[in-house]
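Every protein chain of the complex appears in place save one, which is left out.
As written, the chains take the letters A, B and C, and residue 1 is the first residue of each chain.
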Amino acid sequence: MPGYIKDIINSLKSLAIGLEITNREFLKKPITLQYPHEALKMTPRYRGHIELYKNPETGTHSCISCGMCASVCPSNCITINSRKVPGVKGKVLSSYILNFTTCSLCGQCVENCKTGSIGFSNEYNLAGTNKDDYIFDLLKRLHPEGIPEPVVDPELLKQEEEKLAAAAQKAAEKKAAAQKAAEQASTDASGEATAEEKS
Amino acid sequence: MDTFMDHETIKNELEKLANEGLAGAGQAADAPGSGVQADESDAKSKQEGQPRQNGLIETDHAARGFHLDVRISPEQVVRAAEILDRGGFTLETITGVDWLKENQFELVYDYACTGGKLFRAAVRTRIDRDKPEIATISEVFPGANWHERETWDFFGIIFTGHPQLERFLLPDDCDFHPLRKDFQP
Amino acid sequence: MSSFAQNQLYETFELNIGPQHPATHGVLRFKVVMDGEYIVKAEPVLGYIHRMHEKMAEDRTWNKFWPNMSRLDYVSAMAYTHCYAGLVERANGIEVPERAEYIRVITVELNRIQSHLLWWGVLVMDLGGFTPILYAFDDREVILDLLESVTGSRLTYCYFRFGGVYNDIDDDFITGTRAFIKQLRERIPMYHKLVTGNAILIERLEGICPLSAEMCRKYGATGPVLRGSGVNFDVRKNEPYSAYPEFDFDIPVYHEGDSMARYMVRMDEMLQSLRIIEQALDKLPEGPVKADKVPKVLKPPAGDYYYAVEAARGTFSMRAVSDGSNTPYRIKLRSPTYSNLSLFEEATSGMLLADALAFMSSLDLVIPEMDR
Partner (left out) sequence: MDELIRLLSYFVGIAAFLGFNLAYLGWVERKGAGHIQRRNGPKEVGPYGLLQPLADGLKLMSKQLVVPAAADKPLFMCAPVLAMVPAVLLFVVIPFGDGLVPRQFNSGLLMMFAFASVAVLSILMAGWGSGNKYSLIAGTRAVSQNIAFEIPMLITAITIVMITGTLDLSEIVRYQDGGFWRWNIFRLDKSILMPASFLIFYICSMAETNRAPFDLGEAESELVAGYHTEYGGMGFGLFMMAEYANLVIGCSLTTILFLGGWQSPFGILPDGPHWFFLKMYFLVWCFVWMRWTFPRVTLWGLLNLSWKYLIPFSLVNLLLTALFIKVF
């Protein structure tokens, strides 16, 4: 019987303590933010989707289209297209496609970028109704007003033109020689084709 | 807890079991005399593509993550489980490995001793890929039930005597075993 | 109680709990045979969120498997990435700088506290108390903010790298963590007063589904479930890895084996984790956070490798089989809740439905981790 009474008193006491705590919390100010009206600032290290960085010296990105980011990507969500422009060293990026729908934000592309030309954006409230909204061309995002033409180095252009001319000359000589050989042998046609292709 | 056998006894019993398998399989001629080998020879034999012989290897825990590597014959798995059960071991998991080149499945039973000093033992056995059947140890360790079901699910290894060998993680109606190396999605 | 339920004279009916049910925290399903309010047999049905991570590992390089590791247990992803880091470092013989190990321990322990806070809230919510989970989220939010400021993500971290971590921690993080340690130490007594001491909660948890140490052993249960049954086993102590041997902390063990014991183990573990973080911050060595000589293409020597860590839910271990190439030949993920749940069927036979669900909450299940 004393145990029975003690049980009741202890239980009631524990319930009263609980009520007291919730009452204390009730009187405090809410800690939530009304999200669309106010929002927290994202930390600088927040990982959004990746973004091409603008190099302040050149006014454009410093991507050399090495394809490292695309090759380390676990979900193959990066596609790099590049072209060769006469008078510009290396390859020129023509589009940098990020398929954000499959990206897992692991950050290996950013880590493996040799030139430091990509980084994470701070964008967190992406929303859309179409899957294609999340296939970004990062180059277009960097230059929404239009992709600037790469700066042509005249010296390099001259060198390249000379080189090209030399190569063309060489090819022509080769072709001539091949033609001669073909005429002589008048059998192998495939060799000719490859020579033509090379020129 | 104190009635369990100590690790030294367990080791000896497992070694005896493994060597017995050697004799039984008629491989005694080219098997190493004592079960205790060096770790390197194991790796070497694997590199050469030769499946390891039955026997017991004490592995370097820092390099491998387990203390004991026991290779036994398929029909001995239940007895090995019984020995480890007497030693107060618990079954961590059952793993299948598909060695397509050798046309074999390897089954790795990971045991760990959770009472007292930690001791991890990997018991492995190989079965023919064309006839993937092995006895269940769910009688000894009821926890093996799910692990064996999962292994059946992924590899198609049949555990004879298993109470409920049905699809588990995969849908009931699927007809493939995805972790086989020749599986084409 | 149980004799009544097992009496075949009474009519039984089948009840499907899940895969969409408020109590199953995801897509777990129980096929339950019930006799009135009593459970005759409750069979878990898994696989509703199965993604075959083990197969995924086989067709990608070791590096490309990183994101998968944080998608197993999304509540305490850090420990799982820790296991993978440890496994591959063991296989390749990569030495990790001391500072990186300390940072790993700090983040993993913060993540563990976060996971336990979530579990605590969810447990009480399953028992019908809706307020505590929001208090827990208040504290959890601080941890998530701290981890976000370091790792850049809030849930599926991909912060560890082979041979270290992605980037160093800064002073803001250290001061923030210290402030949080102080804050949580003040909050936990409040949690105990509000919930642990509550007569209704005691009635719901005490004496519910006592698991013996022998049963835990037979089923391979680990973590707080095992420690609540009186077995002092914690990988951090018994098989020390990373920087854990350098810290002084206790493993809470309770011998009752009931839901209350599992509850108390986790509540005490939070305090122990705070101790570990505090010591790690005090002793944090200077130096690099990443090993210099980590090859870009990893080709571990052929053979088996095993690595185990103490995740928030128990022992998470991985077995990697390498054939010497740059992709894993086989990776096995041993998830703790898979084994922990396997004893559910035996343990809950003859129980009240409400008690069985309380027991399930005390197991702390995360379904994607179980289904892999």
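Here is the rule we use: a residue touches a chain if its C-beta (ideal position, glycine included) is under 8 Å from a C-beta of that chain, and two chains touch if they have at least 3 such contacts.
Predicted model, so just to flag it, every value in this text is computed and none were measured.
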item	value
Among the chains presented, those that the missing one touches	A, C
Per the touch definition above, residue among C:138, C:168, C:246 or C:346 touching the missing chain	C:138
Hidden partner chain, touching residue among C:73, C:355 or C:371	C:355
Sole residue of A:25, A:137 or A:160 that reaches the chain not shown, by the stated touch rule	A:25
Residue numbers in subunit A that touch the chain omitted from display	8, 15, 18-19, 21-23, 25-26, 28-32, 34
Sites on subunit C contacted by the missing partner chain, in the whole complex	13, 15, 21-23, 37, 124-131, 134-135, 138, 194-195, 198, 200-201, 203-204, 352-355, 357
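In this text, only the chains that are shown with their structure count from here on.
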item	value
Chain of greatest Cα-centre distance to subunit C	A
Mean-CA-position distance for subunit C and subunit B (Å)	26
Distance between chain centroids, defined by C-alpha means - subunit A, subunit B (Å)	45
Multi-partner residues of subunit B (each touching 2 or more other chains)	none
Subunit C - residues contacting subunit A, complex	60, 63-68, 71, 131, 135, 138, 145, 148-153, 156, 158, 161, 166-167, 190, 193-195, 197-200, 202
Touch list for subunit C against partner subunit B, complex	46-47, 50, 52, 54-55, 58, 87, 90, 93, 213, 216-222, 226, 231, 233, 235, 238-239, 301-308, 315, 317, 319, 321, 324, 329-330, 332, 334, 338-339, 342-343, 346, 371-372
Complex contact set, residues of subunit B against subunit C	1, 42-43, 46-47, 62-66, 69, 88-93, 95, 97-98, 108, 110, 112, 114-115, 117-118, 120, 122, 141-143, 145-146, 154, 167-171, 178-179
